[in-house]
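Got a structure for you, written out below as structure tokens; questions coming shortly.
A single protein chain has been omitted from the complex, and every remaining protein chain is retained in its original position.
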Amino acid sequence: MPHRYLPHTPDDLRRMLAAVHASDIDALFEAIPEDLRRRAHLDLPDGMGEHALKAHLQDLASAVRVPEPEGMFLGGGAYNHFQPGVVDFVISRSEFYTSYTPYQPEVSQGTLQAIFEYQTLICQLTGMEVSNASLYDGASGLAEALLLARRVKKRPKMLLARSIHPDYRAVARTYLSGSDAEIVEVPFTKAGTIDRAALEKALDTGVAAVAVQSPNVFGCVEDLRAIGEMAHQAGALLVAACTEPISYGVLRDPGTLGADVALGDGQSLGLPPSYGGPWFGFFATRQAFVRQLPGRLVGQSHDANGRRGYVLTLATREQHIRREKATSNICTNQSLCALAGAAFLATLGKTGFAELARQNLAKAEYAKRVIRDEAGLAFPFSAPTFNEFVVEVKDDPERVLGRLREEGLLGGIPLGPWYPELERAILVCVTEMNPKSAIDRLARGLKA
Amino acid sequence: MPHRYLPHTPDDLRRMLAAVHASDIDALFEAIPEDLRRRAHLDLPDGMGEHALKAHLQDLASAVRVPEPEGMFLGGGAYNHFQPGVVDFVISRSEFYTSYTPYQPEVSQGTLQAIFEYQTLICQLTGMEVSNASLYDGASGLAEALLLARRVKKRPKMLLARSIHPDYRAVARTYLSGSDAEIVEVPFTKAGTIDRAALEKALDTGVAAVAVQSPNVFGCVEDLRAIGEMAHQAGALLVAACTEPISYGVLRDPGTLGADVALGDGQSLGLPPSYGGPWFGFFATRQAFVRQLPGRLVGQSHDANGRRGYVLTLATREQHIRREKATSNICTNQSLCALAGAAFLATLGKTGFAELARQNLAKAEYAKRVIRDEAGLAFPFSAPTFNEFVVEVKDDPERVLGRLREEGLLGGIPLGPWYPELERAILVCVTEMNPKSAIDRLARGLKA
Amino acid sequence: MNVKPGATQPLEPLLFEKGSPGRVGWSLPPADVPDVDPDAIFGKGAARGPVEGLPELSEVDVVRHYTRLSRLNYGVDVGMYPLGSCTMKYNPKLNEWAARIPAFARSHPLQPPEISQGLLALMHALERILCEVSGMARVTLQPAAGAQGELAGMLIVRAHHKAHGNPRHKVLVPDTAHGTNPASCALCDYEVVTIKSGPTGLLEPAAVAAHMDEDVAALMLTNPNTCGLFETHIREIADIVHAKGGLVYYDGANLNALMGVAKPGHMGVDVMHFNLHKTFSTPHGGGGPGSGPVGVVEPLARYLPTPIVNLRDGQYVLDDVPESIGKMKSFHGHVGMHIRAYAYALALGGKGLAQSSRYAVLNANYVLERLRGAYHVPYAGRVMHECIVTDKRQNDHGVKTLDIAKRLMDYGYHPPTVYFPLVVPGALMIEPTESESLETLDAFVDAMLAIAREAEEDPELVTGAPHTTPVARLDEVEAARKPILRWTPA
Partner (left out) sequence: MNVKPGATQPLEPLLFEKGSPGRVGWSLPPADVPDVDPDAIFGKGAARGPVEGLPELSEVDVVRHYTRLSRLNYGVDVGMYPLGSCTMKYNPKLNEWAARIPAFARSHPLQPPEISQGLLALMHALERILCEVSGMARVTLQPAAGAQGELAGMLIVRAHHKAHGNPRHKVLVPDTAHGTNPASCALCDYEVVTIKSGPTGLLEPAAVAAHMDEDVAALMLTNPNTCGLFETHIREIADIVHAKGGLVYYDGANLNALMGVAKPGHMGVDVMHFNLHKTFSTPHGGGGPGSGPVGVVEPLARYLPTPIVNLRDGQYVLDDVPESIGKMKSFHGHVGMHIRAYAYALALGGKGLAQSSRYAVLNANYVLERLRGAYHVPYAGRVMHECIVTDKRQNDHGVKTLDIAKRLMDYGYHPPTVYFPLVVPGALMIEPTESESLETLDAFVDAMLAIAREAEEDPELVTGAPHTTPVARLDEVEAARKPILRWTPA
């Protein structure tokens, strides 16, 4: 029975089987033991027509009751931003999304140039010298940064601020669990940032890297310069993760502040939350470490006629050449998502990106003001924040959030499950998508 | 102030004004009388950002309360069919939708070949010899067909079946209102089809064309062969309009039945109703009339290297060459919609198109059965129908339809406004989009 | 074929040359109602089996076919498209999204107005925007494109005269007019009287006066005209026409020069059409669909096509127009295009629309100024939103306008409009639109200047162009001599 995805007609099958001297398709599988084949039946329903399938998916979607973006105050690693129409237009171009990794540059200049531009844009945002072509996400980026530090510094210890997003720390732990690296967590203070006294104490000559996140999981901005100086003094690298790259539009870049690696999730740069992905992890470092970079790199070159062109380069770092000696096992990365990020930055541009960051900051500051002054709630942390912050509520957070949900607001993330000592705390994120009226409703609801 | 659609920066403006020796932009408008310019201010709001504009449009959309497709039983010239995803993919390719009429064939082979294929597909559906590249819609197509008949036959009288969709007849009247052509309407019988006795009487040597529609506005299938024989006998052309081209998948083509022109709206072929358009009008005729065809034509040719290629051709029929002697005033047509129609037919293909037509017929027959047998309602017309039919209700149709609306069904079109003598009649259309359960609900609702 | 395989990228076979019997690209779930026998329903001979010749392709075959075809095309998204008289401005992506909002796209034209308020509100608001831009009293959105707008407008002219006792017989049309103008007049049975424009490219009052009499129904003019010049004498000319009871019809194809700069309603214009697919950014789609609303002064509103959207008691309603010329289209016109045009107008706002026109005019003047040294310029002075140069100088080297146009393709540009208007021999009519940045204009002009040099130094490079397009120059004469208008099985 013919299917729209399968072009083989009965007549085609006859002709092809004759050409391969087989009586039927089963004959092609003779290398497979009989009993394996006998048991291989798929107990799955029959295929669906396009119309029925669309209806089924729409049914599933109607069992997802996510509120309008204006009532969304969840952050904590995934942010509620506007996606310009241009971004989806770009990643919907067939030639971008139906192509493979650009191993054949003569028919892949589109992807290659776009990724070369992406690398440049990430360097501009982070103030670093080189960026790779993307990693899976910020969390595995943190793991790769620690592995890089381990290779570069040949020291086993990794100091991780506890104010780093718990998923980042969890993934780093998983990635390093097979190795001899040792992860030590450094507590945070009442400011909501890394405890520098504790850091000072933990810093010894066994430390390869100090990793912090800024803004961190509480939305607080870390003093990267001071932390970097401490790390460097001890001969360790400063790894500067970032929850929210829009903050680069208003916060000094990690490169200037002394970071050796800057990384994070690129979701805010034009990608929908999509219940967790796909997004992309950006990863940038100093020129000195370029041969230690994990993942792909696009470089400039020229063709036989002297025309400029782009190619994948420095592949001797990678698994398909170096195998077990590679800097990372990554192969497929997040190319299309990185392209979306580049298109987002190109569309917003210098002015738009600055404006966006500024409005996020202003909205969050306004929210803090009304929550404090009008709802009368307190903030457990004192450090400055970008577009999210922690607020302490007076009732069980789940109850508070449940009430807000009934009003069409997703009011924040309860921090108790991640930080038992913060059982009354809610992480609230405010972006350009939240109008003043929704912020005011949120404040009222948090109080109640 | 810069705008995302306007690239001019203050510095660009300075440099450009210097180059054109103007002190400011106003100086460029000196040819325009001062007082015209003084009064030209636009009293319109300021521009909107993309996000705000999206929200505004979504607000408007939420004030359109159209039910799910399964509850839609409106036809009467616009049909509720499935649009395969491939169709929107095709017409969303930038190079198709952002290009102009393919006057420069070397950079327009995409559009030209696609329209050449479209012309072929329309010939296959209609059984005619030549198709043009599309007209605005079926209604203006009917007008153009009558004008063609007038040129070919040099006779003034046009006989139009009153069972032709009233909008088609209205547009034909408008188009011919400036001319000396005379339109005479021919009544319909209890079968719901043209009254052949009346036609016989009206047919004299002054008649250039007999126009009917099949299926007609009541969904009834006309006997094109018999009507064509009568028309030809009298030396007139048979113009065969069609409400619903999906019917070509199960009904003998007008070409075989003797039509001289076949035309209709292409909306069913992959285009959403969109509250009335844009769709396309297909228009096909006999080879003998090719130089009388209105609108554009694509023809096959070859390039300087002998490679096959396509060009606009026989332009001497058209307004840009022949001006007041052109066969029509049409210039811009419905190219992208015709492309959608071609992509729809290519996707459905021989098997899918036949299957679609067959299911439409089966669904409508089922609906007639339950409406008759279970709701106990009667049909005023006896001729066979394709996917729509007229039913007589026992209450005020507006009231019946209003009640159905409350159940999420758009149950049909009241015929009274078009045909005062049919004040209790409702035109019901049933397609592949209406599941049996919705048809059953409709039947119950019509009865109530 | 003189081209060896592998010497150039392969072209795409026709749909009908691909596929295989029994292959499918789509299928329906089995029907949930009993099958029927068409022969039994319609009678033998009236029913039909599967349509012979329809393609038999899988989904990926169809996707590839059209993807490949699209790659043979040039579009605004690919680069500058300075096609004069066509206003090939940027088509915003947001508009494409807007027209596809499910509640809009799924709306049936005959669904009750009560459930269609959002759409009617949008159409009403778009009418108000067009009225404000043009200074007209009312606008119908019904016409499908510019030419249908002209027909509607001229039928309104006719209705007006008829109501005053005599439809009259003639319409004055300048020799610079677009072909649709005389063709639309002819459709209304008006005799076209061609008025020669003056040596400066403008219509002269005296020339109009000489032909104006009480049998002239209207003057039909385009402003800026197709030479890209503002008809400076328009009010004087309108007075002359009005004095004899005639009306002034304004072809708004070039309105992109005038938004917020001057309103036709103040120029003495009685009827006009808009091209939303030019001025209001709706995409051209390879030749359509367009949308050609018609605006009129108050006394003519009673003749507008029926129905029209009104706001009454807080509800939008579709009102009949009792003295209407009738219907131009089934239903309400190209609503999908209205949505796009509305989104465009709102995105720019009043100031942005006015800026658009101003920048469009600046761009055209800038291009003209830079081309002056290398190309012959037929009319002195400034232009509006488009400019004309000719091939006069290049003719000395055997290079013609068509060659220059084809050679521009090798530089990555779509050619300008060529050989139009007819009054300018060898015209290259360049309309950059406001969407183009200074750098793009400079790069385009540089290509034009390079071609002018090539015309002198290596004319065959130009006359043999294009060299880098998917196909070389096509034989249009052959195509018309033995027309092949459809594929037929071999």
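Note that the chains are named A, B and C in the order they appear, and that numbering of residues resets to 1 at the start of each chain.
The rule we apply is simple: contacts are C-beta pairs under 8 Å (C-beta built on N, C-alpha and C of every residue); 3 or more make two chains touch, one makes a residue touch a chain.
Here the structure is a predicted model, which is why all the values come from computation and not from measurement.
According to the contact rule at the top, which chains on display are touched by the left-out chain?
Those shown chains that the absent chain touches are A, B, C.
Given the contact definition stated above, which residue among A:T205, A:Q233, A:Q300 or A:S382 touches the chain not shown here?
With A:T205, A:Q233, A:Q300 or A:S382 as choices, the missing chain is touched by A:Q300.
Hey, which of A:V90, A:L159, A:A240 or A:I371 is the one touching the hidden chain?
From the options A:V90, A:L159, A:A240 or A:I371, the contact with the absent chain belongs to A:V90.
Can you work out which residue in B:M48, B:I91 or B:L293 touches the chain that's missing from view?
B:M48
If the hidden chain were put back, which of A:G110, A:G258 or A:G416 would touch it?
A:G110
Since one chain isn't shown, list which residues of subunit C touch it in the complete complex.
Touch set of subunit C with respect to the missing chain: 5-10, 18-20, 23, 58-61, 63-64, 67-68, 71, 76-79, 90, 92-93, 407, 410-412, 435, 437-439, 447, 450-451, 454, 461, 467-468.
Which residues does subunit B use to touch the chain missing from this display?
2-7, 9-12, 48-52, 85-86, 89, 94
The working rule: only the chains that are shown with their structure count from here on.
Please name the chain that ends up farthest from subunit C once chain centres are defined by their CA atoms averaged.
The most distant chain relative to subunit C turns out to be A.
Where the CA atoms of subunit A average out and where those of subunit C average out, how many Å apart are those spots?
Each chain's C-alpha centroid was found; their separation is 45 Å.
Could you check subunit B for residues that touch two or more other chains and list them?
50, 84, 92-94, 351, 432
What are the residue numbers in subunit C that touch two or more other chains?
22-28, 57, 59, 63, 67, 92, 94, 96-97
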